[in-house]
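The complex appears here minus one protein chain, its other protein chains still in place.
Naming follows writing order (A, B and C), and every chain is counted from residue 1.
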Amino acid sequence: MSVNAPSGRIVRATRASRFGGLAAIVIVAALAAMPWWGERSAMRTVTEFLYILALAQLWNLMAGFGGLVSIGQQGFLGIGGYVLVLLALKLGVDPFLAVPLCGVAAALVACPTAAVVFRLRGAYFAVGTWVVSEVFRLTFANIIWLGAGTGTSLTSAMTGHGAWKREAITLWMAVAMGAGSIALVYLLLRSRMGLALTAIRDSEVASRSLGVGVPRIKFIVYVLSAFGCGMVGALVYVTKLRISPDAAFDINWTAVMIFAVVIGGIGTIEGPIIGCLIYFLLRDALADYGAWYLIALGALAVIAMVKAPRGIWGLVQARYDLRFFPVQRRIVVAPAVPLPRGGRGRPTADSEIRR
Amino acid sequence: MSLLAVDRLDAFYGDFQALFGVGLEVGEGEIVAVIGANGAGKSTFLRSVAGLLAARRDAIVFAGQPIGGAPAHTIVGMGVAMVPEGRKLFPSLSVEENLRIGAYRGRPGPWTLDRVWRLFPRLAERRRVSGTAMSGGEQQMAAIGRALMSNPRLMLCDEISLGLAPVVVRELYAALPGVVAEGCSLLVIEQDIGQALRIADRVYCFQEGRVTLAGRPAELTRERIAAAYFGA
Amino acid sequence: MDWVSVILEGALLGGLYALFAAGLSLAFGIMRLVNLAHGDFIVVSAYIALFLAQTVGLHPLVAYPLAVAIMGLVGFLLQRGLLNRVMGDDIMPPLLVTFGISIMLQNLLLQIFSADTRGLVGGGLQTASLALGHGIAIGWLPLLTMGVAVAVIGALQLLMVRTRLGLAFRATSDDQTTARLMGIDTRLIYAVAMAVALVVVAIAGILFAIRTTFDPASGPSRLIFAFEAVIIGGMGSLWGTLVGGIILGITQAIGFALSPGIGLLFGHLAFLAVLVFRPQGLFPRTRGA
Partner (left out) sequence: MPELLRLEGLKKSFGALTAVDDFTLGLDAGEALGVIGPNGAGKTTMFNLVSGDLRPDAGRIVFADADVTALSPDRRCHAGIGRSYQIPHPFGGMTVFENVLVGATFGAGRAEREAYGECLDILQRTELAAQGNRLAGTLPLLDRKRLELARALATRPKVLLLDEIAGGLTEHEVQRLIATINGIRRDGVAIIWIEHVVHALLAVVDRLAVMVFGRLLMQGNPAEVMASAAVQETYMGIAVE
């Protein structure tokens, strides 16, 4: 994709990204075909990996690209789960149809919530989002009709589907959410709004003075993330078939999102993918040691923030300058000799872009 | 042996170099002025001496001891006090508390609270007021008083005439010889060249991070200053 | 429904919340640091006191002060060794590091002490109460907690205003760079500030653990109560935090009286109401004029 301009073309794709695009299509196709070749436990793990990846990408969109650190996204995840209970269990709506509706419900709730939490800034915004999530948790914990504190089961809502069909659709939805969240973040960052979002992260004052409507951008990103979290929440409880306020609104949802993004590489699209892989490897490796995997994860995140704030992908990028999801617009002066690359040191005249 | 000897001092903001091999000396009981256009590196130089910017260890020697790159709070303990650009009084502290914090290291010496009240009587009347709830001139007096409270052997003054009416500037500069008499040398950055030439024993001119002129005021003609100032 | 004793009890509960909040407000006032592990340190101090009193067998009057001292040391080392490295203009590193610590502490306590609920011995204090006539009685423990809260906040206020350390705290809080020009080692001041904050946290933790049972996951909600008391009271003013705690205590007590499930919800809604209608809190300490 390039546009001709008087003194150069604007290019985004890198060799890595062309290769990356191809690989992504192959992977998505392979995952989507799992119901035919994969066995059940592998499918369940892949489903879980993909919806956690979606959560991590959405958290990263807000914090890594927008500078908005929320520790209350589990609030919208919980809402997604409970709207599923309302629609599928109480009103008899097909659970798989209900999943997107749960996302919309979470987004609707996010609108008034945004008006409240955006009165706070920085660390206070973070704790404010947590309080909001607690308000949601306590609200549902007091609705007897939806199972109150002990929660409720969703199995009776699943009767309309055979086992194979249920697991296949669940997997496809997970693939849609995992790949969809990456596509959403990628396309959004390549758009005008992406420019504004990263501008706000770097300097809110300068963004305003250059015509960026800061509150509107923050609001859109907040509601979009809520929509994603709501859908993931619904999918989670389609698979778990049992929901309770303490589980649906558990802070550990946010802990996993944050640690995956921080360890993998905050502010990049590749980072959360690596972070989620590490999370699953660590959880399996320490599976029979109780909560030690969470302790190890927390420790890794703390070490990352101190020693490598740009995470593992940050280290790789500094070393090899690979970009699978190139968002940066680069000027290429005709003919195909690109301008010297920015980044670490001084741009030297003869430095060819390292692919 | 001079009180302060700066030799081949470089300074950087990230990969942007602001000072190029600066050399300068301040003798015991001397008043040295530094002039130069905006962005010539005057404040950067003062911040390096005060320890707010990284510097080569032996690039700055105070009273025979290398202090280059030492942490700011230890340099103050050795007797180098600073009156920062824009005065920077502490808003949530009263005038008296601002002066007391100046004596945080408790270095022995002639300067006490009463001596400062006598030097700047108007401050005594305003002692309970918050540090920033005063006029520019009064704030400047408090900032100088605060630096004196640490009983310095060398006081670094960054643009003390900044934004002040000439009559107030004259009053401030009138107080400085009294300070020197108490055994405190001065290194003064001054935007107002006339004021600098009147007060200083020796003058250095900075231009684009380099010393372009050094000498006694009497030897410096307007043309040499203009050339050093603008680099024509 | 005896509303008088409900409100009185809520007000006294506010003393505990003010103690929760004082440590948070101190750390934010001096260092602009919101410690997301604040609630977990409250629980950690309760477990240390429990360990010293019951496992090691020290008398509570020895074990509890010792636990407070240990927490002070923990605060100093935590700031000096770790948090000072990530402090800076960007608010994200300290936030994420303290969040990491919070998750680590909760799960570490889980592995060491298991998930069973525990309680601290209060020497019969929990049950003793004082009759005020007209059938109204208030417990000795809540009264003592309020007394300790007022004493601690008073002591902190005196420290800030009367002492050399207090001057250094306030100067560093106003302008860290200029404070260094006064000869203040601001990194050391940050460590001392966190030590003081965790001493207050330990006092709160022990009183909280005597009052109710606790388990490794009790931390986060304590952080939220502390945060709400600070916001309701107004950022940066310790006395405002006490009033914020009392208001939070009362709203929760009313909520509990109406129906056990929605006590905390009432508190959160009061917090959100203050946030929307008076974001700067009820008693904001106006920065120097």
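As a working rule, contacts are C-beta pairs under 8 Å (C-beta built on N, C-alpha and C of every residue); 3 or more make two chains touch, one makes a residue touch a chain.
Quantities reported herein were computed from a predicted structural model and do not represent experimental measurements.
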If the hidden chain were put back, which of A:42, A:210 or A:241 would touch it?
A:210
Which of B:63, B:119 or B:162 contacts the chain that the document leaves out:
B:162
For the chain not shown, which residue from B:92, B:132, B:185 or B:212 touches it across the whole complex?
B:132
If I consider the whole complex, including the chain that's not displayed, which of A:40, A:90 or A:329 touches that chain?
A:329
What residues on subunit A make contact with the chain left out of this view?
3, 5-8, 10, 191-192, 195-196, 198-199, 201-203, 205-214, 267, 328-331, 338-344, 347
Subunit B residues touching the omitted chain (full complex)
13-16, 37-40, 86, 130, 132-136, 159, 161-166, 191-195, 198, 208, 230-232
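As a working rule, only the chains that are shown with their structure count from here on.
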Can you list every chain in contact with both subunit A and subunit C?
none
Could you say which chain's mean Cα position falls nearest to the mean Cα position of the entire protein shown?
C
Strictly by count of touching C-beta pairs, the top pair is A-C
Distance from the mean Cα position of subunit C to that of subunit A, given in whole angstrom
33
Separation of the C-alpha centres, subunit B versus subunit C, in whole Å, is 43
Subunit A and subunit B have mean C-alpha positions lying a whole-number Å distance apart equal to 53
For subunit A, residues contacting two or more additional chains:
none
Multi-partner residues of subunit B (at least 2 other chains):
none
What residues of subunit C sit close enough to touch subunit B in their complex?
164, 167-168, 170-171, 173-175, 177-186, 287-289
In their shared complex, at which residues does subunit C touch subunit A?
28, 33-34, 36, 82, 85-86, 91-97, 99-101, 103-104, 107-108, 110-111, 220-221, 223-224, 227-228, 231, 259, 261-262, 264-265, 268-269, 271-272, 275-276, 279
Touching subunit C in the complex, subunit B uses residues 50-52, 71-73, 76-77, 81-82, 84, 88, 90-93, 97, 100-102, 104-105, 130-133, 146, 150
